[in-house]
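Below you'll find the structure, written out as C-alpha cells, and then a few comments.
For this depiction, one protein chain was excluded, whereas all remaining protein chains were kept in their positions.
Chain IDs A and B follow the sequence of writing; residue 1 opens each chain.
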Amino acid sequence: MTADPNKSLQASPEQVVYAKVLEKGMLLGLGLILLSFALYVLGILKPYIPVDEISKYWTLSVDEYLRTTNIHAGWSWVGMLGYGDFLNFVGIALLAGVTIVCFLVIVPVLWKNNDKLYAFFSVLEALILSVAASGILGSGGH
Amino acid sequence: MPLTRKVKDLLVPIRDYAVVNEDRPLSEAINALRKVYCQIEMGKCTEAGHRNILVLNSQNKLVGILDFRTILRVLIPEIAGGLSDRLQALGVLAAFAEAGTEELDESRMSFNARVIKNSDIKVKQVMLKIRGTIREEDDLLKALNLMYGNKVTVLPVYKNEELVGVLRESDLFLTVADITTK
Partner (left out) sequence: MTKTGKQGVFFIALLLSVILLAGNGYANEGLVAAGTESSTAWWVWPLLLLVVTFVMGIAAVLGGVGGGVLFVPIISGFFPFHLDFVRGAGLLVALAGALAAGPGLLKMNLASLRLAMPVALIASSFAIIGAMIGLALPTQIVQIALGVTILGICVLMLVAKKSTVPDVPKADKISSVLRIYGVYQEASTGEIIDWKIHRTWQGLVLFIAIGVMAGMFGLGAGWANVPVLNLLMGAPLKISVATSKFLLSITDTSAAWIYLNKGCVIPMMVVPSLIGIMGGSFVGVRLLKVAKPGLVRWIVIGMLGFAGLKALTKGLGF
C-alpha cells in the first residue's frame, strides 16, 4: 500500500529539496552582502558614489538619481563590480535569484514523481521570475 | 606486541551489531539501537551494548551510520542541534510571531509530540556518512591511525567485499591502555 505523500506529516521530497537549496542560497547571499558591505563602508574598495555624498542622492526620484549619477539601470551593475558600493549587488542579486534556482531544481524531482502538472508550474514560475529578473520589461518612468 | 594484532581479533561481528534499512523511519532505528544498547538485567538498562547503528540499503550494502548525538539532533534540534538548526527554529518562530500566532509555533507544542513527529523522518535523510573502513587482515596500528585521522569512533570492517564486523574505539582503547599494566 503506497501511502499518499500528502497525508504524511513529513515534507514531500520536492519541498525538502527546495528548502535545502533555499537555505544554502540564502546563507551565501547574506554572507556575501555582509562581506561586501564591510569592504564598502571601511573604504577598502572605493565606491562609485563616495559615502559622504550618497545622502545627496537618495532624496531624488530614481530617474533623477540615475541621470545625475550617470548610473545605467538594469544589469549594468555587473560591469561596475570594481566599486565598493556596487559589489553589494552580487549578494543582493543572489538573494533575489535563489528562488528561481529553487524552482528549476525541483522540476526533475516533480517529474520523476509523475507530477507533470506541478513540474510545469515550476518551470512557469521560474520563467515569470526570470522575466522580471532579466529587465526586458523595463519599468516606465516618472 | 599487542599492536601487531589484527583487526579481526578485536572486531564485533556484524550479527551482534544493530542494523536498520535506510528507508525505515528513525523511530525504528531507535528501537533497534535500544535493543542492542540495553541489556535488560533485572529490569534495568545495563549499558553494555553498542552506541550506534549501521544503516544498510536494500542490497545490504553499508551506506551510513547513526549515533546518539545525530539522533538527538533530529529529535530535539532546538536543543541538540547546531547553530543553523537553532537559527532556523528562531526564524520559524519569528514568522509565526509576526502573524500574531506564536502559540502555533512548534516550540509551543508539547515536547513529546514534537519528538514523535521528528522521529518519523527516514533514516537515509539524517544518517552520517561512513568515513573510513578497514580490512580484517589489517593491523591495529593502521586502525588507530585511520580512526583518529578521520575523527570517527567506529570503523566498519570488511573481508573482501563483505561487511563482517565493526571495530570500536573502546576496544582499541583497552589494547593501548593495557600496555601500562604490563
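The rule we apply is simple: contacts are C-beta pairs under 8 Å (C-beta built on N, C-alpha and C of every residue); 3 or more make two chains touch, one makes a residue touch a chain.
The shown structure was predicted, so the numbers you read here are calculated from the model rather than taken from an experiment.
*Asks:* Write out, one label after another, the shown chains that touch the chain missing from the document.
*Replies:* Answer for the hidden chain's contacts among shown chains: A, B.
*Asks:* One chain isn't shown here. Among B:Cys38, B:Val92, B:Leu128 or B:Leu146, which residue touches it?
*Replies:* B:Val92
*Asks:* Would you mind spotting which of B:Asn112, B:Asn160 or B:Thr180 touches the chain that isn't drawn?
*Replies:* Of the listed residues, the one touching the omitted chain is B:Asn112.
*Asks:* Since one chain isn't shown, list which residues of chain A touch it in the complete complex.
*Replies:* For chain A, the residues touching the absent chain are 6-12, 14-16, 18-20, 22-23, 25-26, 29-30, 33-34, 37, 40-41, 51-62, 64-66, 68, 71, 73-75, 85-86, 88-89, 92-93, 95-100, 117-118, 121-122, 124-125, 128-129, 131-133, 135, 137, 139-142.
*Asks:* I need the residue numbers on chain B that touch the omitted chain, in ascending order.
*Replies:* Contacting residues on chain B, toward the hidden partner: 88-106, 108-110, 112-113, 116-117.
FYI, only the chains that are shown with their structure count from here on.
*Asks:* With centres defined as the mean C-alpha position, give me the chain A-chain B separation in Å.
*Replies:* Computed value for the inter-centroid distance: 38 Å.
*Asks:* With touch defined as at the start, can you tell me which chain B residues reach chain A in the complex?
*Replies:* Counting only chain B, the residues touching chain A are 84, 88, 117, 120-122, 125.
*Asks:* Inside the complex, what are the residues of chain A that reach chain B?
*Replies:* On the chain A side, the touching residues are 8-10, 16, 23, 27.
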